[in-house]
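All protein chains of the complex are present and in place, except for one that has been dropped.
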C-alpha cells in the first residue's frame, strides 16, 4: 500500500485535467460546481443519519501563534473588557477583534472556486484576471452561502494503514481509498462530502509543528490519480486534514496539483486543515463512518474563501 | 397588541433577573448555559424536520461599508491575486484577509456567555474581572465549538402583526409571541432555537440604514417581561434579526436589559443581527415555521463571540 | 479674490499636464521626483531657520471613529495591559495594535509617487500595471525613507482672505498664493516644502465633519492652474490641510486633477490632511511663515504611502 506510484509528467497531468474537467457541465454561468451533485434527496438522507444526536466540530482552534506552518497567525485583540465604563451605565460588554489571512495551513477554512487558477483560467473556463485587487466577481465564497450540507464520509487512511499518521511526502492512492471504504463499510457516492484523514494534526500534536510546505518537510496527501475516483463517484466536497496535497508534488512542473484538479478542473468544494482527530474517535465509538455534515462559510462577498467550523452530526 | 406596556423600575428588573436566573442550575463549572436543554433527542427530532432537503443562510453579507449602524466596518483586503507570480510556477492562488470587530449591528454573530456583565458579574456568578485584556478564561465562545444544533422555530412577529416591519422603539410582549405561535401552528419547547423576526433588515433595505442604538432612532425588540416565557419554555437559544433589544430601553437605568437577562441571568445563547428575510419567505412557502438549525461559531479561544453563518434546513 | 476661474476642458488639462510634466527630468530610473530639488544646501539653510528651538506636530490625531469623512476608521486595540501576568515575573507591559487604511481624509499621511495613475501611467511614464496586488515595485514610499527635510513655508490662504476657513468648493489661484507670500514676507523657492492652509480642520472642529468628497459637500483646494506656479518655483513637496483638491473638480472629466498633476506629472511629494491649525498660530506668534520641516514616512516596502507625523521646527 505504501508503494508510492511514479510521478506524472506535465502532459499526463494535462490529460488527467481534461478527463475530469467539469467546465460547462452545469452551464456557463455555474458557480457551485460539484455542490450541484447534492440534491434535496441527498440532504434528506444525510439528516436520516442523525441517530445518536451528537454533534462535533471539525475545526482547529483559531491559531494566533506564528510557527513554521503558521506564517500568518490570526490576530485577535480585545476591544473592550468589563472594566470599560459605559456611558449608559449598566451593563458592560467585552468585545474583541479577529483578523485572519485565513488561507493557511493552520486555519480551518474553505476555498472558493475562484481561489486557484491554472494557466490563466479558473473553474468553468473563466479568465483568472477576473479576480482583481477588489476580489472575485464570480465564484466567490458566497456561492456557498447556504452551507455545504450533506452526507459526510470519513475515509480514515491512517486507521486503514494501522499507523498514527501518514508520513509527509507519502501519497494515498485510489486503491487505498477503496480499501478504507471496505474496512469501514461505506461507499462514497453522488453528492457525498469526503473527509480525508491522514493524521496530520495528530502528528503535529505529538511531534510539534513542521514546515509542511514546498521547500520544507512536506505533507501527506492524495495521489493525483485518485481524483479520478472522486470524479467518477461524483463527490461534492473534499475536506482533508492537511490540504489534500502530497508535498513535494508528484507532478512535474505543477505545485498543488490536487488544488488544480479539484478547484479548477472539477469545481469541487475544497477545504483545508480540518481537525479530524475528534471525528476519528467518534466514528470508532459509533462504529460508523458516515454522518450528517453542515459546513457554513461566512457570507463574505468577493471572498476567495472563509474560515469556518464544519459540524458533524451523528 | 401594539400597546406598549409600561417601563420597569430598576427594582422590578432585579426581581425579574432573580426569577429567571440559572446560576448554578447546571453546576458551578457550567459554561454552556441553556444549551444544556438541547438533548440528543432534541437533535434527533430536529433532523427529523428535514423533509424538503433545502438549506438557507440566516446571515447578512459581511459589511465593509461604514454607516450609521456600522461604525466598525469589516476590513477585507486581497492578499494576492492571480497576477502574482509564484516561485513554484503553476498554479496561482487568490488570497484575502478578513478582519472584524464582529459585535456590531451589521455583523451576524453570536455572543459568548462572557460577553455581558451586570453589576460586576457574568453568567454563573463569575466575576466580570475574569475577562481581562487577554480575553475570557471561561465561558468564551469555544463553549459552543460543537455548534448550536437543534430545532429552530421562527416567530415572525411582523407577519403576525401584518406589517412589513415593527417600528423602532416598539416592544414585543409574551402575549404576542404566543399569538404568533398559534398563527403558525408551533409551540416553543425545551431545547428550541428561537428565531425572532421584527423585519429589521427589510426596513433597512427599504428605508436605508439608521442609527438604531441608544441616542439614535432605536430598535424594535422584545419586551423584557417576555424573557419569562423563554425561561419557562426552556428555550436554548435566541436569534433575533436585531439584537433582541427594544431601544430605548424599557428599564430604568439599565441599557440592553435583554442581554442582561439572556446572557448574564439565563446563560442563554444569544446572537445578533440575523438575516431572517429569506427564512420568512421560505417558511411561508413551506407552510411551516419549524426546521433544523445548525449554527457554528468559529473555534476562537478566548473569543467573546464569533461571526457566523447559521443554516436552516427544511 | 474669491471669483473662481472657469473650469478647464479635458484638452486644456492635458496641455497643462504636458507643460509641467517632469518625466525623464531626473533620468528614467528616478523615484524621488521633485525631492531632487532639495539639495544639501537647502537642508543646511532649513536648519538655519531653527532659532526659537520649538517643534510642533502637523498631524491630526489618529482617528478611530467612523464618520462622513472617515469611512475607514483606524483600528486600535490593546494587545496586553498591565493586568496580564508575565511568565517572567516583573515587569509587565502594555501593548497595542494599530491598523490603518491610511489614505483617507481623516488620516494625516503622505502618498508615494505610485499612488496616482492617469490614463494608465504613473510618474516617469511607468505603466500603472506595475502596481499589482503585491504593491508597487518602484516609486513606493521607501523612496522617501530618509525623510522629507527642508524649508517649510506656510501659505495661510484663510488668513490672507481674512476668513476662518475657505468654504468647500472654492479654489485658490496662483495670484492668491502670491498675495499670501507678500503678506507673509516669504517667497517660495527651489526645494521648498509648501504647507497650504485653507482652514479645513478649523471648519471641521467648529461645524463638525462633513462629506467632503465627490458627491458630498466638497472641499476647498487649489485651482489646477496654480500648479504651474509650484512647477516654476520648483517646489519639492506640497502638504495641504485638505488634500489640495477643490471638490467638485474644476476639470471636465477628471476627478482629483491636483493629484494627477502633482503626483503623476510632476512627481511632487504629496501629503493629505495635515493639521495646520497649531502651525498657523505659531507662525503668527513667531511672525514668520518659514521654518524647518522634517517629515518621515514609515519605511514600508511596497507601500503606496504612509501615515506620518510631520514636524515643524522654529
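As written, the chains take the letters A, B and C, and residue 1 is the first residue of each chain.
Everything below uses one rule, namely that a contact is a pair of C-beta atoms (placed from the backbone, for glycine too) under 8 Å apart; a residue touches a chain by one contact, two chains touch by 3 or more.
Remember, predicted model here, so these are calculated numbers, not experimental data.
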Option from A:33, A:53 or A:73 whose C-beta touches the chain left out: A:73
Where the missing chain touches subunit A, by residue: 65-67, 70-73, 75, 78-81, 83-84, 99, 101, 132-134
Contact set of subunit B toward the excluded chain (per top definition): 75, 77-79, 97, 99, 132-133
Hidden partner interface residues of subunit C, rising order: 39-44, 46-48, 50-57, 59-62, 75-76, 78-79, 81-83, 86, 88-103, 108, 114-120, 122, 128-129, 131-136, 142, 145-147, 149, 214, 253-256, 259-260, 264, 292, 294, 296-311, 313
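By definition in this document, only the chains that are shown with their structure count from here on.
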Interface composition of copies subunit A and subunit B: same or different, split at half: same
Superposing rotation of subunit B relative to subunit C, computed on C-alpha atoms, to nearest 5°: 180
Distance between chain centroids, defined by C-alpha means - subunit A, subunit C (Å): 47
Subunit B and subunit C, separation of their C-alpha mean positions in angstrom: 45
Interchain centroid distance [CA atoms averaged], subunit A/subunit B, Å: 28
Numbers and ranges of subunit A residues touching at least 2 other chains: 75, 78-79, 97, 99, 132-133
